[in-house]
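Working notes for the structure below.
All protein chains but one are shown at their positions in the complex.
Up next is chain A:
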Amino acid sequence: MTEYEAENVRTLFQDADLDDVPTTRDLIGPAVAWGSGRRRRDRWTALGVTGAVAAVAVAGVVALRPGGEGGSKAVGPGVSVQNQSTAKPSPVKPIAPALIATRQQELLDSLRPYLPAGDRITCQSMNQMNGFCQLLTFTSPTGTSTAQWNAYNQFYEDGPADTKYEHEHTATAAIPLVSGTIDAPGGNIRIQSTDAEAQINVSEKQSLTDPAALTFHTAQYVFTPTGATDPAKSVVLEQTELVREMPWKGKPQVADAHGLWGFNPTGPVLSPEQFAKLVTAPIFPSVFQQLAALQAQADRQGIQQQSSSSH
């Protein structure tokens, strides 16, 4: 393609008459409704952690909220909103944050029989508000991953692969996991395996000797049960961890990098097969729902607190 032909393409774009723009529906109202919901959720996600630990949409929570919103469907932008309820949630009796935290940990501990021996799921201590912990720490004998999970909906944000700082992972001896889809007992798992550069999670790359060093790994699993026709039946787990030390220039800019991001040289704590075993456990749906309800409760209490403090 010559410069002359490129210029012709430019001319074609310039001459294209797109003045008549048809609009068939309100685009702004539903977008504002969705954006407001996401703002609330954002407060619970990955405090102090950006980039590699992507914010995960809280799909099923809407349906599980106590106080009369049950049965409504999660709605996001890009879909015409027809039945979105605008009713305010009814008041719910507050629960002490400590009780929410205790109950959440009990629920997580109930999953231990379905985890590999020695593994445990706990709240990442620095990521707890109103008792609920959005970001979890998966611990194994070899290390830790930070993790989030939720039900899948179409507005779940896939982790960006092959962007400026994040790249498709190629198999290594330490981390053989690559992107793709595999069959698993009870369904299949879609895997996205990415590496991220050290600079993705720091505000000043000058604080690193090698900002482009691949120090993070993220594994995203989407488990879809066999025969499931509802996307919300799928469960998404995203695990991120440092796989090598951050290349700090001098004094570390993050006091506890392992605690903040997790650290496991062999990648995600849970393999896809181990994740499949967990999500197909008989108690998993109930635990998952109770966790979502707890989060909704904490979320609601946070909004009520904000609302009362702003008046």
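Note that contacts are C-beta pairs under 8 Å (C-beta built on N, C-alpha and C of every residue); 3 or more make two chains touch, one makes a residue touch a chain; residues count from 1.
We take it that contacts and distances are computed from a predicted model.
Undergrad: Pick from "SigE family RNA polymerase sigma factor", "Tripartite tricarboxylate transporter TctB family protein", "Sugar phosphate isomerase/epimerase" or "Protoheme IX farnesyltransferase" the UniProt protein name of the chain that isn't shown here.
TA: The correct option from "SigE family RNA polymerase sigma factor", "Tripartite tricarboxylate transporter TctB family protein", "Sugar phosphate isomerase/epimerase" or "Protoheme IX farnesyltransferase" is "SigE family RNA polymerase sigma factor", the UniProt name of the unshown chain.
Undergrad: With the full complex in mind, choose from A:Arg190, A:His217 or A:Lys277 the residue touching the hidden chain.
TA: A:Arg190
Undergrad: Looking at A:Ala31, A:Ile95, A:Leu214 or A:Val254, which residue reaches the missing chain?
TA: Of these options, the touching residue for the absent chain is A:Ala31.
Undergrad: Contacts of chain A with the missing chain: which residues?
TA: Per the touch rule, chain A residues meeting the hidden chain are 1, 5-6, 8-13, 15-18, 20-25, 27-28, 30-32, 34-36, 38-39, 42, 76-79, 154, 156-158, 160-164, 181, 190, 222, 229-231.
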